[in-house]
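Missing here: one protein chain of the complex. Every other protein chain is in place.
Our next item is chain A:
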């Protein structure tokens, strides 16, 4: 490992961009390791005899995460690694509008899927996600979403035999097709 980068008096290198983001990553991994350690500790000791109990590997994984987290934190404190990523250098600034709409879409799906069923929830998500990526034709997206989600629902339920409860929209279509609703 080399020591601190030599600095020339004139032509001092531009100060490194904040290492804060990288530091957060290191701390997050340490926290994950801590969580794993706690969860490993609360595994009840098995009454069944075994050469290696159920706790051994969880401890190893927890220790590994703590060590790796420490390593990442160390690297972050010495300037981090993000600045060297080609992709980050060219990356446009954070698109807050897109990311907010996108998260709103996921949230809408989460809230609606229980009470209203798959097609309504996923359609809401579709419209919001499409808007996040710059679509401005709300009505067309909505029509597209309803058709697509219904097709997907029938494909998975009838084709792949996945059991997904019928929501309002699915019931309506089933009724229109004259099928019994179980």
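Quick note on the criterion: a residue touches a chain if its C-beta (ideal position, glycine included) is under 8 Å from a C-beta of that chain, and two chains touch if they have at least 3 such contacts; residues count from 1.
Keep this in mind: contacts and distances are computed from a predicted model.
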Check your understanding: Out of "NADH-quinone oxidoreductase subunit H", "Tripartite tricarboxylate transporter permease", "Cytochrome ubiquinol oxidase subunit I" or "Putative circularly permuted ATP-grasp superfamily protein", what name does the UniProt record list for the absent chain?
Key -> "Tripartite tricarboxylate transporter permease"
Point to revise | Residues of chain A in contact with the chain not shown | key: 21-22, 25, 29, 32, 36, 39-40, 43-44, 46, 48, 50-54, 57-58, 61, 64-65, 68-69, 71-72, 75, 81-82, 85, 87-88, 91-92, 94-95, 98-99, 101-102, 105-106, 109-110, 113-114, 118, 121-122, 125-127, 129-135, 141, 144-145, 148-149, 152-153, 156, 160-165
